[in-house]
Structure formats: structure tokens, C-alpha cells
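What you see is the complex with one protein chain gone and the rest in place.
In order of appearance the chains are A, B, C and D, and numbering begins at 1 in each one.
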Amino acid sequence: MTPGKKKLSYSYYPGCSLHASGREYDISTRALFKALNVGLKEVPDWFCCGATPAHNVDELLSLSLCAKNLSLADQVEGDLAVACAACFSRLKTTQHHLKEDATKRKQVEYAIDGPASLNKPVKHILEILAREYGLAKLEESVKKPLMGLKVAAYYGCLLTRPPEVPELDDCEDPSIMEDILRALGAEPVKWSHRMECCGANFTLSRPGVVLKLSNAILESARLAGADCIMVACPLCHGNLDIRQKEIKEAFGAPDSTLFGSIFGSDLPIANTSEDRRDLPIFYITQLAALAMGVASQSLGFESVIIDPKPLLRDKQLL
Amino acid sequence: MPDFEPKIVAFVCTWCTYAGADLAGTSRMQYPPNVRVLKFPCTGRIDPVFILRAFQKGADGVLVSGCHPGDCHYMAGNFHARRRFAAFRALLDFVGVDLNRLQFSWVSAAEGGKWVEVVTELTERVRTMGPMPEFKELEHEELWSTFAGAAGGKSAVLNSPELKEAYDSIG
Amino acid sequence: MQIITEQNLRNLIDLLVKEAKLVVGPKLSGSVVLYEPLTAGTELTLDALPRRSSKELFFPVCEDILSYKREGGAMKVTDVDRSKFPETVLIGAPPCDAGSPSILDAVMSWDYKDEFYLERRRKSTIVGIACTKGDDACFCRAVGLSPDAENGSDLFLTPLKDGSYACNAVTEKGQALVAAHKNLFAEGAGAEPVPFVDQAVQKLDLVKIKKWLEEHFEDPLWERIADICVGCGACAFICPACHCFDINDEGSTDDGVRRKHWDACGFAKFTNHASGHNPRDVQNKRYRNRIMHKFKYYDDKFGKTLCTGCGRCIRACPVGIDIAEILETINAKQD
Amino acid sequence: MSRIGVFVCHCGENISRTVDVERVAKAAGEIPGVAFSCDYKYMCSDPGQSLLKKAVAEHKLDGVLVAACSPRMHEKTFRKATESAGLNPYLCEMANIREHCSWVHEDREKATEKATDIVKLMVERVRKGKSLAPITVPVTKRALVIGGGIAGIQAALDIADAGHRVVLVERDPSIGGHMAQLSETFPTLDCSQCIMTPKMVDVANHPNITLYTYAEIEKVDGYIGNFQVTVKHKARSVDQSKCTGCGVCMTKCPKKKIPNEFDQGHGMRPAIYVPFPQAVPNTPVIDRENCTMFQSGKCGVCAKVCGPGAVDYEQQDSFTVEDVGAIVVATGFKLYTIDRKPDDSPIQGYGEFGYGTIPDVIDGLTFERLASASGPTGGKILRPSDGKEPKQVVFIQCVGSRAREKGISYCSKVCCMYTAKHTMLYHHKVHDGQAYVFFMDARTPGKGYDEFWRRAVEEEEAVYIRGMVSRMYQKGDKIVVMGSDIQVGVQVEIEADLVVLATAVQAQDGADLLAQKLGISYDKYNFYSEAHAKLKPVECATAGIYLAGACQGPKDIPDTVSQASAAAAKVMTLFAKDQLERDPVVAKVNEKYCVGCFACKKVCAYGAIEEKEIRDRQGNLVKKVAYVNPGVCGGCGTCQATCPSKSIELDGYTDEQIMAMIESL
Partner (left out) sequence: MNARANKNHLTSIEPAYYEAVTEAIRKEAVKILKEETVVGVVGYLPGRRKGTATPALVTSVEEAEKLIFSPACVNNLSVYLTKAKKGVLKQGKVGIVAKGCDMRALAGLMTESQLQREDLFIIGVVCPGVYGFGVERTGTLTEANIARKCRECTVHMPEGADVAAGTHAELADLTPEEAEEMARIEAMPQAERWAFWKEHFSRCIRCMACRQVCPFCYCEQCLCDKNRPQAVESSPRPAGNMAWHLVRAMHLAGRCGGCAECERVCPMDIPLNLLNRRMAKELKELYDFEAGLAPVEKGPLNQYKEDDDQSFIK
């Protein structure tokens, strides 16, 4: 495939979240790709990748789920585009494991009754935008630059980890989101918690942990002066958006602590911000589509909890 | 084949496996007497041709043994040997030699017991397999045009003084 | 004229095998046709020229000469029992193969009598067959033979259009063979013979070529045509007339076999002296020897050309050296 | 026809109990080429050896086979006896019918048969064997020491004290190395410079030592006993023979704000400088890249103020060739940095620590300079960003070390101890400060080491947290260190004023390039490889080259000094004789047939094989062939097994011998 000559076109694995709680990620992805004139063809009959609990319960099952999805994806031309960070991680991890471990590969191929497609390139939306479409072209395509919007780009824990698997960017110090934001005309803030985990795995089983972890992320973004947070994962979005009010209630007072101290008062405690303003949580595709001039009505801003429209209006982006 | 005594040839390095076999001796361990040991400075010196030749000359099983990786007295000889023999095995397998007759092992100077184990296992395995027919048969095979049946006519002993001198000077 | 049907020809083979004779003829061996012992008439394959010539019947690829063993202080030497060589019938050799013994007999019974060759030769009967195939490498006519030349054959068969063969018992051996199996042969006029194939190289003036060779031991031609030779022995080994051999002791100094096997002038070590000196030190000198031997030296000594024009060397040469082309080149020379 | 004598030993009853030695001797007598055979009770005894010598003379033997114990036991004995009987010792071999036969088999019949076979086999070996002459190599009794840290200094002094001449080459302007940078040393807390500088002065004053500083190894030719080493003397821009070391140039130099390497970039130095006040030699160099004179051509102050006129802006790099017989490599180490690594580096940086962008995150060596009385802060612990005294200091061990995911799996060995030392030094200097240490394990094997560590924990109030740090980031003027305490099982977050990283000890930059020049091997971390991990820990595989100190792997000072003295002892052993005698089991090339594919050279672990040009009488190149340097060849024979045309052959184990043995099976 030679970029530039041929129209970019991808097979597309949305994953369960994007058809449910993260629907706005799906619609904005489709809207964005349409605006960029990039083909996107959904894999027929795809099913759940098993993220994020399956691999902790039954490794073989989780590998087989992804392997089957990959072989389904093989039927559609073009590299496989994935928006959900968890699906992306599972699909890439599966390819990685099965390449390394012939025994497992045999087991999985037996289970899915066919060859595991280990060489189908799996690409996250971020790398498609930044590398395949290209930052320069992205910048050119911007119709409505996101001027003055201070964004905390939040990577979460899955996009770049473990180091040898995703091949997306530097494992601990990535810049791909910030690069895209700059291309869109927004202002990425420098902040500390962009790589921390929001606790997605525990969202149902141990919500307390989630509240703590997500609070730390929100606080860090507020301290850095961000107007909003940008994510690339429906699970992160869920925690940061849906639980934001809950978090506020749990950690209302400025002196509540994020973490317990182990040596009583010996250990210093992280500060919290004075102002606990609401932070709208955007998907990368929502912001990008907005910048491409896609009508805001078709980006799912209505279905989120923290209404982003006041902020967007404030920045004259609506 | 109850009476079959396999002929086992062992190519060993002097520093590890030969010493390991010595240790088996000083420890008075017992193992089958079928093995004949050829000492080399290092497994790196062992040419695949030697193995081939041993089979041609009637070996039913061949053992190649040297120092464990990292223990080579010459630093890397066994590493080179390892690659060489990995390739040679593949070749023998491809032409239809049963690799159960060719054993490779690392036996250190401290592993008298392992030497006994390796030699015993190979000897007994080859014993159950029976004599190695392939190369031996090949040795005696002739082209049709040679009329192999004609070999073994009348003999004469050459021992005139001149001839004797000539022959003696050869070897 | 005597006629034998194809079926009877095969039956003849079956009978000969029953008579405990060694019957050798073209036979499919793996993917190639070779002269090999036939166990039944059905094995005879006449639609392709065998890859190797029939010379190995008398001059095997490799044969034992003697074996030796040191016993005590003395060396015990055991000869090969040549009386055990079997009676042999060669069936289905075209003139370019059947003709080779009549060339080689001269050298093999010259000042040194090669007992191995001669014993085999004495015990063999050759049934030649006229050649109706041929390709652009064939040039038997150019060296004085022809697709129906009977040289060397004891019995000669000519393929007829109805699939049977006209027979001509050339020698007593041939007559004896026919006489012993009379019922397989029938008297008759026979159908039309199958026509022969035209040859690209027609006639060469072998006398003129020999004269040129005599005068051009040193000539730029040698370098030009022969420096591309890579020095293998393919041409010599499959040639019906080449007869160089090497003798090797195999085994140890105390116990072994002395073997004689084919050698080739293409090999770098051909004529290498024990001193390490080699008078034919480069490839073109070795190739020159090949031509000289075939078209001059052998003629000088025995009045024969050491080539039957079978074209095998042309087909097999890895680098496309074409002896017919070389002869044509020499033939066309004015000086 | 050979005339071999076979002597079958009873070894008391050790052999004769299970092997019918008389039958073996009789069978041996019938092997072609055997002229004499007998059996005897104790071949190794004096009468046994006399029997051998007598038989050699009486039967005009030209080869000897003693069928007895393992050659590892008595080969030397019988070769000596054979030699005294007038034969080449290498014509004597042993057939091992004790360890490999009588001791391991019980069946007398089968043991006898096997012993006979072993004898037959070995007779072939003797029959095809050749006389070999021992190889002698002349030795130049002058040593080269590369690297002027404590390892190089110690080795140079030891060799020089033994009366041999030494050339010491140091890359930097002064010797001293890392040890000169240290504040105090564990486990005694004595001042590093106090024990180091006298040794440096000894080097400078030693009549047997030629010191080249600001010099590097350009090229190494030759082999054990006979190396020719080209040394590049980098242009100092100061004539060492004229400079008095008065230091006026340094005080007058207008360019003074250059970060001082010796202080890990935290102090300042002028463009003409000595790295530190006690430098040896005390001759400054001009840092041309930072010198106004060199950059713009306008200045020349130092030349003007220099009384003796030693400053020479025109000076060029120069080269000398040193003939030496042995080389000690003591090039030391460098510290891992957490910066982003170049793309081609197999070692990863620390993105989670911000890739070194936080100014108050420093490494251990920088802390040494902060704690050193001669350091940039005069011994006060002040943090680099704002010069404030840190009240909360977090020390993190194993940064880079034991971290496979970062590309380094080894332990750096010294960090546990120096971190403990750092907490103590900190506690001594900042009484109200608190030190935290994140650690995986505390590794303290050494004399007095564990006691020292316990003192840090128990008496000096360092808080040791077992666990690693996952992230740190700047928050205001604090550094938030997020980690885990795996013993308590909780996440820990500390707001620190200063973070000190015990970063991994790594091989010096360019260690691989130097190794290639020397022809020595190195591991994947570029640490030099010793010839044998246990038995030859200071020798390189390449004969005549020895290792000292951290260039071979992380080491503390006592270990380094010990190894340096060991390397010196090896050099002295080599220099004890005028000529080096070697076992003649070495490879030889048949130049007639060698076609120069150099497969042998590629597999030779000793670097013994060189390319040799064969020229005709007119001097035209005919071909290139392999040449084995017998002084260097180790005798493994890997080259011969590799050579397709067998144009290289190992004496003592020729193909002819081996084939004859196989033939006799």
C-alpha cells in the first residue's frame, strides 16, 4: 500500500463498548474518517475481544477470542483499525503471544478451527491519524482549529504497554496524542498523570479503587490548568466522565487524601486543587472531528455526563 | 537380537567429557563396555566427516560430547560445534539416517554420573534398534557393471624382499 | 531378410534372462534412461538415448582390480576372478553406442592387453539398432558413422514402419544368437524402414581437421573455446569413446582394495605428476588434449576417430561447449 | 614401517584384575607397525620407566604407547621418559585402559576386548603422529597499562615495583579515575582522595613508569610478548616539558563558566584547566571547543601570562609506537543515565522518571561530589536546582541494574553499599533531614559490609522501603516519587527535595572499539570477557592481555585493587622468563591450498589467525592466505573442522591421525 497514491482504507473493529456505553466514540470515529475521506469497513460478525477480564480468567480463551476476531478481520481488506485501547491492547498482545509461543498457537488454532492471523497489521486510530494519514496532512485538513482549548491528553495504561507489544509510541513518555492535539490547533498541557491507570479493571468489583485513581488523574489535570481531558479508550472515558460527580462527592474536601500514608504523618501527602471544576472528557475522535468541521450534533456530545458544550461555547468552538 | 553388541563410538573433548569419563572410572561406576572413546582437544575440532566415517566403518551409534556452554576451555569451540552439529543432524535426518543413533551431550569433568548415563542410554537404545544397516550395506554395494560376484579370486602373498621393503616403507 | 516383431524382441530378452545371461539394455532408472541389466523384455526402453553410453558394459564406472591385506609381515593380495564375468548381451544400442567397442578394442588390446575389458568383450554380444531419433546435437554422419551403421554390432536391427525390425546378423556371434532363437525370427520382405532424421552437422573433412590439428598445437582457438570450461568430467564420463581411468587404493595401508575408475581430461588433476607438476596446467590445454586425442592422436595410433557423434557431451556440457561447432570451425579454416 | 613399542601396565591390580594384560600385550604385538610389546606391574615406577627407555634403545622404537591410566594422570611422566630415551616426547601416547576400562567394567572378557581395541586405536594415533618441537616466543619485558584509575594505577605500580618498565595510558588529562571523584569510601568512611592521591604521585615519580595522559590507544599489533601499540597523544595545547604547573593560566582565563566534568557538571572550570587540584600530572590542557582562542582566534591570554611559554596553540595530535610484551586493560566504567537513549541503543532510558528532565534527580556520582569537601558545594549537601538544603531525600537503588526490561540484567554490585554510605553522609551533614531508600534487596557480601549497612538502617535512621518506584514528576519545587512498599503492600508517594539514583555501572563508552583494537572479546554489555570465569578471571582469551577492575564487570575498590595486583602478577610471571614456551599443539596452514576464505579466522576465538599475502618474485600479489600465529593459537582445532579444504591442520590432532583411528574401529 503506498500512501498518498491510493485512498487509505481500513477494516474496522469497534468492540463492544463502542456499540454500547462508548457509542459516541464509534460515531465520532466514523464521522472523522468520513471527513478525512479514509475508508472504514466494519469487520463482519466480530464479537467481544474479552478485554479486560478474560485474560486473567482464562488465557487460552482470551487468546482464542482475539485470534478468531483477527481471522474474521482478515476477510476485509486493509489494516485493522481499532479505536478502543483495551481491544487494541488485546489484539496486539494476542498476536505477540502467539508469534512467540508455537504451542499456544496450535491450541488456539485448534480452538478457532483455522489459522491465527498473526500478521494482519493492527493499528490504533491514533497511529492512523498521526502516521498513516500524517500530521502535516491532518493540520492541512483542519477547518476549525481548536484555538485556546487546553487539553490534558490522557493515555491511560494500555495504549503503550507492555513495552514490546503495542509499537504505538514510547512506552512511558509518548507524545502522539499531544502531536495530534497540536495539529488540531489545541494546546496540550504538561501534566503528571497522563500515564496512570484509571482503575478500569475494578470499575465494577472495587469501585473505591477506581474513585481514588480517577480522582488523582482529574486532580492532576486540574492542577495543570487543563480545560478538559482527551482519551482514546471507552473504559477511561467511563471512569472519568460517568464517575466524575461521584468522585467529587467522595473527595469533596480539599484535604482528603488519595493514598493512605504508611508511616503516619511522616510521609507527605499529595495536594488537591482548590477549585474542583468539572472537566469534560473528550474522545480523540470527537475533538478531531470537531476540528475538521463536522457538525457537533453528530459527535454524541449529548450522551455524556459532563456536558462539554459550555466549555466549547466558551472557547467559541460551537 | 539378543546377541547383538552395538559398536558405539564416542568423540569427546579432552577437558570436560574425557575428564568426566575419567571421574566415572575413579568413582568405579559401571557402564556397558561397547563404547570406544576418541579424544579431541575440543568439540570444535570434531568434523562431521568423522561421524560419517565412523558410521561407514561400522559404528552402530555415535556419541559426541563436550563441555557445557560457557565452560569451553577454548572459550567458544563448543558453541561452534553446537551450530555445526545442529545443521549436520538436519542433513542426516533428511537423507534418512535415524537420529536415535547419534547422540550429543554436554558432560562436564564433574559429571561422571552423567557420562555413565549418556553412554548407557545410547548403548541400550542402539541395542534395541539393532545394527545400523544403512552405511554398512552401502559399503558393500557395487554398481551392476562391476560384477561384484567376481571378487575373491586367487590370492598370492607378496613377500619378496623388494616388495616387502616397498610395503614396509608405506606405513 | 529376417524380421523380428517388437514383441518377439522382448520375448528374446526374457529367454536370454532365463538362460542366465546378463542382458543389458536401455531402461528407465529413476527419471533417466540408462543401460542397465534387464530382468524382463518389457523393461526395454527404446525411445530415448541413454544418458550414459554403453561403454560401461566393458569399462565399468568403477571396478576392483585386486584387494590386499597385511597378514603378519607380508601382504596378501587377492585377484579378481575374471572367469566369473557373465555372458552378456547388449540389446538396443544405437550405432553411436554399439560402434564404440570397435573403436576401443584397438587401444585395449594394444601393447598392454586390458584383461578386464577383453574378458568382458569376449563374453558379450551386441545387438545394435538403427537410429530413427536424433536432435540438433547429433552428428554421427559427420564423423563417418550413420544412423544405420553396423560397426560394432553383432546383430543389427532396423526399425520398420509396422513396428517390427529387420535383422542382419553381422558377425558369427550375431548368427549364433539368431540360430539359438530361430523361432522368434521370421523370413520376409518386411515393411518400409522408418526414415532417419536429418542432422544439422553434415559432413566433416576429418583428414583436413587432423591436418589442422597437427599444425596448430598452439593456437588462440584453444583459449577462445575452452577457457569457459569449468573442468568437470561430464563430457568424458558419458562419452562412448573416452576411456581414461584412474587407479586408487581405498582402505588403509594394511587392508584395502585397488580400484580402477573413470577419469576425465577436464579434471584439474588429470596428468598431475607426483612431483606436483602438471604439463596440462590450464583448462584450455586439457581441452585441447581432448580434441587432439579424439581426432589426431588416436587416429595416428590406431587409424580411427575417437568419437561416434552421439552428441551427449554437447547436451550435457554445463557451459554449452559444443564439440560439433568446434569441428565445424576447424573444418572451415583456410590455413 | 613404523616401530612402535606398546607397554601394558597392570597398575598393581587395578588394571590386571579385570583386563587380561598379557593378552592385550600379545594382541598389540600383532598390530602392523608394532615392533615390541610387553606388560609390566607399574609402568609409572622407576623400573617401569627404565624398561621403556631400554626398549626404545634396544628395539629402535620410533613411537611409544603406554596402555595404563588416563593421560591426564601420567602423560607428562611418560613423555618425559620418552624424551630422555631420545625420542620426541610427542611420539608418546597413552591408552587409557584403567579409568575408561578396567575400573568401569566387570566382565573380564569384554574388558580385555575393549582394552585391546583401545590399544589398537591409539597405536594408529602414534603411527600417524609427528615429532613436534615446542614453540618459543621472545618476550619484551615492558608492560602497557590502559586506564589510569585505581585499577591501572595499582597494576602499574606493582609491575614497576617488580623492576619492569610500564607505560600507563590515560584518556583524560589526569589519572585518578572515578575513585578520585569519591567523597568517602565504604565500609570505613575514609577519605577517598586521602588514600588515592599518594598513589597518583607514586605513579608520576616512579622511574619505571612512563605516564601518558590525555592519550588513547590508536592501534594494537603483534601478540603475546611482542605487541606494538600505537598511542595517540591528543594535543594538550600545553607543552608538558615547559609547564611548571603554576596555574596562572587558569586563573587568568577569561572563560570560566564551563561545567566541570570532574564535578559531574556541577562545578565550573576555565577553558584551560586541570580537572581537579590534585591532578597528576599537574599540567593543564586547553579544551579547544570552549576556548575563545580556538573558536574565534581572539584571546591568547593564557599564552601571554605563561612565564615558561608552555602554551602552544599549534600543537597537533602525535603518535608513538610502544613495544610491550603484555597489556593490562583497566578502562573502568561509566554510569548509566536515565536519559532517552539513541534509537540504536539496546538499553532503554527511564520515561517514567521523565528521561532525566527533572533537575533535582541526580546520580550517585553527583552525590559523591556534593558530599566531597573538594566538591562544588564544599561538602555541603545542596540541591542543584536552587541550592537549597534538601530535607527529604529519596535514594533509589537498581536504576538500570537488574532491570531486564531496560536492557540490563546484571547487578551493579556497588550500589547497595554506596547508597547506604550516602544516607550516612547525608545524615551526618543534614541532621534534620530524612533519607528514604527504595531497594529490591540489600546485597552486602564483603568484609564489614553488612555491619555497615545495618548501621545505616539502625543507627543513621535511613528509611528503607522494599519496592520500586513507578513514576516521579515535578510538582512545584518538590519531586513526587510514586512507588510501592511491597512488604506492607501499599502504594507510597513521597514528596522529595532531592532524588539520588543508584544508576547501573556500565562499560565505558568505546569499550567495544578498544576491544576490537586489542582483539579481545566482550559481552553484550561491552564488559570485557575473561578467559575463564573461575580459573582465568584476569586473563583475556587473547594471550598476553589481562583485565583489571570494572572494565570486566562492576566491582568495588577492594576487588578492583585485588584484581589489578593479580593482573600485575600475571604480567610478572610472563616476564620471569626471556622466552615463552608453548605446547606445540597449534594449527598450521597449508599455504599451497589455502584459498583465503578466512572461515578459520572467523571462528578463531583467540584472534590467532591473520591474513598473509603471498607474492611472486616480481612482488605481485598471488593470493591471500591464512596465517596462524603460533604464539597466540590456543589449539582447539575449531579452524580445522571449519576449513572446507582442510588447508589448516592442528598438530597433534591431524585428520590423518583421527581418520586412521576411526579406520581401525
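Rule of thumb we're sticking to: a contact is a pair of C-beta atoms (placed from the backbone, for glycine too) under 8 Å apart; a residue touches a chain by one contact, two chains touch by 3 or more.
What you see is a predicted model; the values in this text were computed from it and never measured.
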item: Where the missing chain makes contact, among the chains that are shown; value: B, C, D
item: Hidden partner chain, touching residue among C:21, C:82, C:261 or C:280; value: C:261
item: Interface residues of subunit D (partner: the chain not displayed); value: 590, 592-593, 595-599, 602-603, 620-621, 624, 642, 644-647, 655-656, 658-660
item: Contacts of subunit C with the absent chain, listed as residue ranges; value: 29-32, 34, 51-52, 61-62, 136-137, 200, 227-234, 236-238, 248, 250, 259, 261-262, 264, 266-267, 269, 283, 314, 316, 318-322, 324-325, 328
item: Residues of subunit B (touch criterion as defined above) contacting the omitted chain; value: 47-49, 52-53, 56, 69-70, 76, 79-80, 82-99, 103-106, 118, 134-135, 138-139, 141-143
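The criterion applied here is as follows: only the chains that are shown with their structure count from here on.
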item: Distance from the mean Cα position of subunit C to that of subunit A, given in whole angstrom; value: 82
item: Centre-of-Cα separation between subunit D and subunit C, whole angstrom; value: 69
item: Distance between the centres, which are taken as Cα means, of subunit C and subunit B, whole angstrom; value: 42
item: Multi-chain contact sites of subunit D, meaning residues that touch two or more partners; value: 32, 663
item: Residue list for subunit B, restricted to those that touch at least two other chains; value: 167, 170-171
item: Contact pairs between chains, per stated definition; value: A-D, B-C, B-D, C-D
item: Complex contact set, residues of subunit B against subunit C; value: 142-147, 149-159, 163-164, 167, 170-171
item: Partner subunit B, residues of subunit D touching it in the complex; value: 1-2, 32-33, 70-72, 96, 98-101, 103-107, 110-111, 113-114, 117-118, 121, 127, 521, 529, 531-533, 541, 585, 603, 605-606, 634-638, 640-642, 650, 652-653, 655, 658-659, 661-663, 665
item: Sites on subunit C touched by subunit D in the complex; value: 70, 72, 251-252, 254
